[in-house]
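Please see the structure below; I have some questions.
This part shows subunit A:
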Amino acid sequence: MNNIPLVHFLYLAGILFGIGMFGVLARKNAISVLMGIELMLNAVNINFLAFARYWNWNSLTGPVFVVFVITIAAAEAAVALAIIISIYRHLRTANVDDAHYLRG
Partner candidate 1 sequence: MFSVLATILVPFAVSFCLFHSVAQGPNLLPVLSTFILAPFLAALLVMIAPEKFARWISLGAASFVLGLGVKLFLCYQTAVSGFQFVEEIPWLKNLGISYILGVDGMSTLMVLLVTCVYFAGALISWNISLRRKEYFVLFSLLVSGVAGAYESLDLFFFFLFYEFAVLPMYLLVGIWGTGRKEYAAMKLTVYLLAGSAFMLVGFLAIYFTSNVHTFDIRALSDLSATGLSVSFQNTWFPLLFVGFGVISALFPFHTWSPDGYGSAPTAASMLHAGVLKSLGGYSIIRVALPLMPDGAKHWLPYLAILALINMLYAAIVALKQTDFKYVIAYSSVSHCGTILFGICTLEAAGLNGAVIQTFSHGIVAAMTFALVGTVYGKAHTRELAKLGGLSKCMPVLGALFVAAAMANVGLPGLSGFVGEFLVFLGSYQSGFRGGFSIFQALFPIGVLAIVLTAIYYLRLVQMVFFGPVKDPHLNEEVKDGSFIEILPIAFLLIVSLLVGLYPKPFVDMSNLSIAPLIDHIGGFK
Partner candidate 2 sequence: MENMIFYVIAGITVASALMALTVRNLFHCALFLAMAMFGISGVFLYLNSDFLASVQVLIYVGAVTVIIIFGISLTRNMMDERSKAMNHQFLFSIVVALLLSAVIIAAIQESPFVGAEHPMSLMLSSTTGDASQQLAANIASPDHPFQGGVAYLAGALLRPENGFAFAFEFVSILLLSALVGAIVIARKDPA
């Protein structure tokens, strides 16, 4: 058993969440944005596991949640790519900015 304090995991998760968020907000390319989202979800996973340990594995809720998050993230990624490909067919670009015809 290591004795790394809980908050350090939380810090790490927070920082990763922030980095992911930055990617979501600032990257031009849709796939990069997707990567940002994946990072955010991983930050969530770190949190869940850290708290699961903190609660002394009193329930399996944390790891179970992580399983679902990973699964759903994968599904989301697949769907996202499908949509990105579809949009690419129309616009010949995968830049998020370029799809802004709906506005106002």
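By our rule, contacts are C-beta pairs under 8 Å (C-beta built on N, C-alpha and C of every residue); 3 or more make two chains touch, one makes a residue touch a chain; residues count from 1.
How these were chosen: all candidates are chains of the complex that A comes from, given by their letters.
Just so you know, these numbers come straight off a predicted model, no measurement behind them.
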item	value
Pick from 1 or 2, the complex member that touches subunit A	2
Residues on subunit A engaged by candidate 2 in the complex (per definition of touch)	1-12, 14-23, 25-29, 31-32, 34-36, 38-39, 42, 45-46, 49-50, 52-61, 63-64, 66-68, 70-79, 81-86, 88-89, 92-97
